[in-house]
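With one protein chain removed, the remaining protein chains of the complex are shown where they sit.
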Amino acid sequence: MRPLTPQRILGICALLCGVLFVVCVVSLRMGAYPISVRDIVSTLFNVATGRREEIPVEFWQVVFGLRLPRIALGILVGASLSTAGAGFQALLRNPLADPYVLGVSSGAALGAIISLIVAPHTVGAIQLAAFVGAASTITAVYFLGRRGGQLDSPTLLLAGIVAASFLSAIIMFLLTMVTGSELRSIAFWLMGDLTAPPPTTNVLGWLGFLFFVFIVAAGAMYTTSSDLNLILTGEQEAKHLGVNVNRVKFVVYIAASVLTGLAVSVSGAIGYVGLLVPHVMRMLFGTDYRMLIPTAAIGGAIAIVLADTLARTVMAPTELPVGAMTALAGAPVFIYLMRRRMR
Amino acid sequence: MWRPASLYSRGFFVGRKFTRALGQVFCMIYLLAFCGAMQAAAAAPHQTPGLKRAMKFVTDETGRRVAIPFSVQRIVTLAPDLTETVYALGLGDKLAADTTFCDTPPAAKLKPHIGAPQTPSLEAIVAMHPDLVLATTSINRPETADALLRLGISVYTSDPHTVRGMLDSIARMADLMGANEQGMALVTQLQARLDAVHARLAELPLVHVLFVVWEDPLITIGQNTFIADALRWAGAESVIVADQNWPQVSMEEIVRLQPEYILFTGNHSESNGDNELNRLRTRPGWKALKAIEMGHVIRVDDEITKPSPGLVGAIEQIARELHPDVFSSGARGESFELQDGMMTGVVASIWQKRERDFCAL
Partner (left out) sequence: MSSGGGAVTLSQPILPGGNANLRLKVEQASYAYAATDRSAPTFTLGPASFEARQRELVAILGPNASGKSTMLKLLAGLLKPLSGRIEVDGTEVSELDLKVRAQKIALVSQESELLFPLRVWEYVLQGRYPYGRRLRFESDEDCLLAGNALAQVGADALRDRWMDQLSGGEKQRVILARALAQQPSLLLLDEPTQHLDIGGKVELLRRLRRLADENRYTVIVVTHELNLAAEFSDRIVLVHKGKFPRIGTPAEVYERGLLEEVFEAPLEVETGYSGRPRVILRATH
């Protein structure tokens, strides 16, 4: 009997962080502009010692203006989506649940599309509108998904699917009404795009804010991880063991939806990550949610950074959208997972 | 509150001092690198790189205010029509890179590529050290221009909706790139050709045509596109009046409206219109059109889709085919299509000599 300990969790997280670090370094290295690891190290050294003028301008532009923000955003989005996916799989008692099944991404997409039509060049409009769309959908689905005043998993799932289809229909309608250039922007946004400009020039502050929201939401979900383990063996049984099931469901619903809304608002709907990363992490490290939530978060970050790097380099100089890459890689992984479950 | 390792001595990561120490060291490195990167990012220079040079501020056609250096030596274009324009102005040598789709003139294919017009590699563009990047709203995404501007690279975006607008655009871009004289000359030339066509067609009623962008589903042009404007210059008018740029229409509507001519765009190589006609004669809906019956199908040069100098040639071609009696005098000598990758012949011959006299501006 080897119960889970905090040391074990931290150890595995450290390992995964190491992998993430290596992936980030590789990602920094790759691209049209030639950069070697030595350059990166010497740049950091120059920055640390205050000799900024010695760094070539293009290097700065490419590394800090283009690649690092992308990588940082990718880490954030990947972590958010995977954590949300793990949460929804527990909440809805369905291994096929992904962060978008409750319609949050459709709501965010609708918000983004409306903002692209109405105010195409306003800085920050698209993220704000997307988040407002996501928040409205979360609220609506919450009220639709209740039964007897409490969140009921099957009802919630149905409510989410209905909301998603309805919103998608509106989106389709808008797409036919829209003229040429917005259509392109919308299509790319929908596919998932990590290069979207931040709403402020203070990139660091923006990333910090996003990260803060992530920590709060993921942290809230983590506090319920013991409860989730029990709920997964049956809701009634969990109740008899003293779990406040309604409260846990509410917290997980809000936390996972906020995470999804966050990810979709900044980068569009990148698919498969929220669905598959939790399953892969379960296969590797077990189904205990106290371990799953942190490992899924880091695993998701690794997946997105990898996918983004591939999207940038596979068909250079053309850049594929990240969502295309995750779908291409995700489908075979999904098939493999399904076959393993059958056995 | 953590229990000792006794019960978990068979654990994978715990209980081995070396692994733990290694993990801790790794965490430290990671944390330091992270902090370093964050600090560097926070201190990134916000000023544009070219401020050491003299810059002028212009407002481009999308309303953005951009700083463009007085001396433009390296140009990157993000669309095929822009590449054409650059070559037409005689600035082919200054073109540092273009897109993978730029094939007119053929010399453009040999330039380094920075990706597709809609998904260019920002890094590749940066690596080219451009003084000026040209973009257009007709095919590029505004996000690309935004991203480049944020990096401090000068981007000029053109927004052509009419043929005259396109000519103004060419003139402005020529001015920005220090080719003012060539620009004026080219524009004057093109305007003259357009006026000539217009003069012949002034009295005649507009021919009703259907411009087919895509067959299945049937997509045609809206009235706000420059293609529609070009058609008007060629004495034609689309039977479909729509506000959207690329409206999808039903075949029934077309059958009801019975356009006099059907216009398709095609590759440079495909010149056989007969095969196309026979194929259409067999398709349901299409065979109900009188235009198909009478063989009034025109294959238009691809240039009609691009707001570039070659557009004028396409206008002339359409005008000729729609009003053959008016243009019977074999007006070929007046126009020159961009075949065989020739630069616009007239302009080139007049201005090549002049170019040698100009220093690089």
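Annotations
Letters are used for the chains, namely A and B, taken in the order the chains are written, and counting of residues starts over at 1 for each.
Note that a contact is a pair of C-beta atoms (placed from the backbone, for glycine too) under 8 Å apart; a residue touches a chain by one contact, two chains touch by 3 or more.
All values reported here derive from a predicted model rather than from experimental measurement.
The hidden chain makes contact, of the residues A:Ala187, A:Val216, A:Leu241 or A:Leu284, with A:Leu241.
In the full complex, chain A touches the omitted chain through residues 1, 3-6, 93, 95, 222-227, 229-230, 232-234, 236-237, 239-244, 282, 287-288, 290.
Note that only the chains that are shown with their structure count from here on.
Residues of chain A that touch chain B in their complex: 1-3, 5-8, 11-12, 14-15, 17-18, 21, 31-34, 43-44, 47-48, 52, 57-58, 60-62, 64-69, 120-121, 176-181, 184-185, 188, 193, 195-197, 201, 203-204, 312, 316-321. Within the complex formed with chain A, the chain B residues making contact are 2-3, 5, 7-8, 10-14, 19-20, 23-24, 26-27, 29-30, 33, 36-46, 49, 62-63, 100, 113-116, 118-124, 126-127, 129, 137-138, 141-143, 146-147, 150-153, 222, 224, 243-246, 248.
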